[in-house]
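Missing here is one protein chain; the remaining ones are kept as they sit in the complex.
The first chain written gets the first letter, and so on, giving A and B; residue counts start at 1 in each chain.
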Amino acid sequence: MRQDDTGLRVSRRAVLAGTGALVLSFASRDLFAQHVPPTLPNGAEAPQLPGSLQKTPLLDAWIRIDAEGRITVFTGKAELGQGIRTALIQVAAEELEVAPEEIELVTADTARTPNEGFTAGSQSMQYSATAIRHASAQVREILIAEAARRLGVPPGDLRAEGGRIVPPQGDPIGYGELVFDQLLHVEASPDSKLKQPDAYRVIGQSMPRVDIPAKVTGGVAYVHDLRLEGMLHARVVRPPSQHSELVDVDTSRVESMPGVVKVVRDGDFLAVVAEREFQAIEAMRALADAAQWREKPNLPDQDRLPEALQALEREVGTVAEAGSPSFSGQVFEATFTRPYQIHGSIGPSCAVAVANEEGLTVWSHTQGVYPDQDAIAEMLGMPVERVRVIHMEGAGCYGHNGADDAAADAALIATAVPGRPVRVQWMREQEHAWEPFGAAMVTKVRATLDANGRIDNWAFDLWSNVHSTRPGGAGSLIAARHRAESVTPPPSRLQITQAGNGDRNADPLYVLPNKRVLWHFLPDMPLRVSAMRALGAYANVFSIESTMDELAIMAGADPVEFRLRHLEDERAREVVEVAAERFGWSSEPLPANRGRGFGFARYKNLAAYLAVAMEVEVEPETGRVRVVRAVSAIDGGEIVNPDGVINQTEGGILQTISWTLYEAVTFDNTRVTSVDWSTYPILRFRDVPDSVEVHIVNRPGQPYLGVAEAAQGPAAGALANAVRNAIGKRIYDIPLTRERVRQAIGV
Amino acid sequence: MAITLRINGEAHEVDADPATPLLYVLRDDLQLNGAKYGCGLGQCGACTVMVDGEAVFSCVTPIMLLEDSEIVTLEGLGTIDNPGPVQAAFIEKQAAQCGYCIPGMIVRAQALLQKNPAPSDDEIRSALSPNLCRCGTHTRILAAVKRASELMQSNGAAAGRGEPA
Partner (left out) sequence: MFRRVVLGLIFLIVVAVGVSVAIAWRSEIEPRDTAEPLEFDPALVEKGAALAAVGNCIACHTVPGQKAFAGGLALPTPFGTIYSTNITPDPETGIGLWTEEAFQRAMREGVDREGNHLYPAFPYDHYTRVTEEDNRALYAFLMTREPVRYTAPENELPFPISFRPILAGWKILFLDVGAFEPDPDRSEEWNRGAYLAEGLGHCGSCHTARNRFGALSGHWNGGEAEGWAAFAINEASPAPIPWDRESLHAYLRNGWHPHHGVSRGPMAEVTANLGTLPEADVRAIATYVASVMGEPTAERRSRADQILQDLEGDAAEQAASTDVQAVATSSDSLGASIYRSACATCHESGRPQPFGGLNLFMSAAVNAPNPQNLINLTLYGLPAADGVRSAVMPGFGAVMSDEELLALFNYIRDRFTDQPAWTDLPERLRATRSGEYHVRILPSDGIERGPSNIGASDDGDNTQN
């Protein structure tokens, strides 16, 4: 056991696992968070620095080397199970010319690492890896220059290898001997001497994930596993429905239950703290029974959700426009819908917090330690610098799930039992009902073909909100909303950006001479939502790719060939061609009740390109669909860890199959009724495809393009198209349930 | 009330309410991280452990039922330095994304392979069907179980690590 500077006693295992409990504070938060690039004398802005160096240019914010030559790399991004830890180590090891084992990586911690906002949007490679790569290269060159100075030889005569600078003659000098206090405390320069692809040792290799051995043998791997000395267990009691008021609660019986330390009530926020975890659960159940709520039946009729959403439209934004679309003759016209869906982490959200004289420390699987720090400080009325948020892994989140809310719960409860750490874990039904859902959407497409079988008019309308309601303030935290001094979330605004959110990928990459893409903006939604993997791209690409197949049928064309007709981007064409070829795409008829389908998109129109072909089998008697195989091709620019990309893409495809075949949040006019895996089923093993292939189109030397969310849209499209091909009917509504498929087939 | 539980070959005296589900005793009293809370309802399998060679949900199993049982958790199958064959197969196949469900998968696979050393693909799917994965690691998990079966067979009796004594 050891004492760290937060005044906590932390178990040795926690420290060994790199939980961040051991603090090496070396630079102030402001330096990371609010660095403004210096303005040059002539008023021009300083040149853009690569990746997140732009925001955090000091090299020693990213890389530190101690006198023994031990290398620590810092990232503001968090491991979410996507394997970023391994890829960042690879990048640093490559440019620093050391073995990956030599690198210690510290991830998101407001006291230690740069502020890189959220680990989201498939941008960690683009921003953090780019920053670390350049910083590593620059550090290497600084070390070479320092060695050259000491040896009195030209830097060009020296090379870095295995953590040492090697001169042509004489003894190599270890990095540790070269560093002195301010050597790396310099700002990055715009230009780095990056290694050329032909010299790579580590980049491009499928290095095994560094986090897997501990995860498969029971090491401390998640915030759920954090055990601090004297730690208490808390459970929250959530209202039965979203807009409920706590009318009355008699806490006396609960307070006398075994092990109960405290019942916390603040407005509609209700929680119980106990010595042992199961005591907390028992007390939570009793407290839930003792609480009386006033509920509001203000949810729309689920069967008429699309109409309810469209009625919430307040504003229309133009996402893209070209030519002058007009519709006459044979017009393809369709409406597509997507329901609310859940992130559905297998491990319900969890956080540990302690409030003491040092301030408040929160361990959380949040995707953004800095924004969460701001939000929690705002909720509690504390100065930001008194709150520290440390990332520890949770179960996969796939976007903004309950993580930040659980962190806020823990923070609020911890302030009620100062001095003792508190661990809060949500119950399954709380995760299902209270995580912010993936947003429901409606899209409408109209399109016509010209005489040559090319699309000449295209209109795409989508009804959506912004999807992301991430902490940018306390108002997005459930606890802050439920407290007596309630904070409301900031209003959301329509804003058209390149990456988009609700409108993400609404503008197809296909060449369309006359098009109009409109976003019918809903500022508010009946149910609370936030960013879920791919945001609007999932429903938009599902709609676009379904339409492409219907248009191909109208044109009498093969769906793959039809897509290629409308693609000019060479990288797009290549993934389409590779996926089709590896799949063995053909127009040969398949056996009865089998079908094949294709889907393509470039995520956000600026990240990875992905094409996927699927074969499905449909059981007409039950409407049950099973994907038999999926074959995809992905171009994510230069690939650092091929197996990592393959793993993420396989996962994206399988998760999308689950979303698209099975998943919808259900609710009555008051409550969410999908509250566990029995009421919200997801993919189980018997329905898993026989094979899922991922073929990488590697682009060494090209910028990194985020890959983690690339599969969602195309896979949904391919699946819907394969079902269409198998049964001869189009299903426009997600999920493609057994019932919908059976009804579409008829007898 | 003290209850003696045999876990991974060792006897542990646990001072907990006999109604406490095994999961909380493993995690909180014995500091074993392998079994995870996922649903508390026996619907997802994240908490899977072996009891007398059978895969069970530790989240719905009160310890009062386990006094004469041999309990094996993920930790009983191997260590980070000396992983058991199923663990080794999961590492080899890189069969994890977030990894939260994986301990339950490994223990359930171990229970399957102890009874059926060479399961067919369908048998593996059926055996794993009580367990959920959200990251979409399914095909790797299936491959890892297949690989574990090979490893255990080629290692013969030496691969019996983790089997109840």
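Everything that follows uses one rule, which is that contacts are C-beta pairs under 8 Å (C-beta built on N, C-alpha and C of every residue); 3 or more make two chains touch, one makes a residue touch a chain.
These figures come from a predicted structure and were not determined experimentally.
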{"item": "Contact list for the unshown chain, restricted to visible chains", "value": "A, B"}
{"item": "Omitted-chain contact residue, chosen from A:Leu683, A:Leu719 or A:Ile734", "value": "A:Leu683"}
{"item": "Sole contact to the chain not displayed, among B:Val56, B:Val72, B:Ala89 or B:Ile102", "value": "B:Val56"}
{"item": "Where the unshown chain meets subunit A, residue by residue", "value": "253, 257-258, 278, 282, 285-286, 289-290, 592-593, 619-622, 624, 661-662, 676-684, 686-687, 737-738, 746-747"}
{"item": "Residues of subunit B (touch criterion as defined above) contacting the omitted chain", "value": "1, 17-20, 41-43, 51-52, 54-57, 60-62, 64-66, 68-69, 122-123, 125-126, 129-130"}
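Assume only the chains that are shown with their structure count from here on.
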{"item": "Footprint of subunit A on subunit B - complex, ascending", "value": "16-17, 20-21, 24, 27-28, 31-34, 36-41, 43-44, 46, 73-75, 78-80, 83, 87, 90-91, 94, 96-103, 106, 124-126, 128-129, 131-140, 142"}
{"item": "Subunit A to subunit B touching residues, read off their complex", "value": "13, 80-83, 208-209, 211-222, 224-225, 227, 233, 258, 276-279, 281, 344-348, 393-396, 398, 425, 427-428, 643, 647-648, 650-655, 657-658, 676-678, 682-686, 688-689, 691-692"}
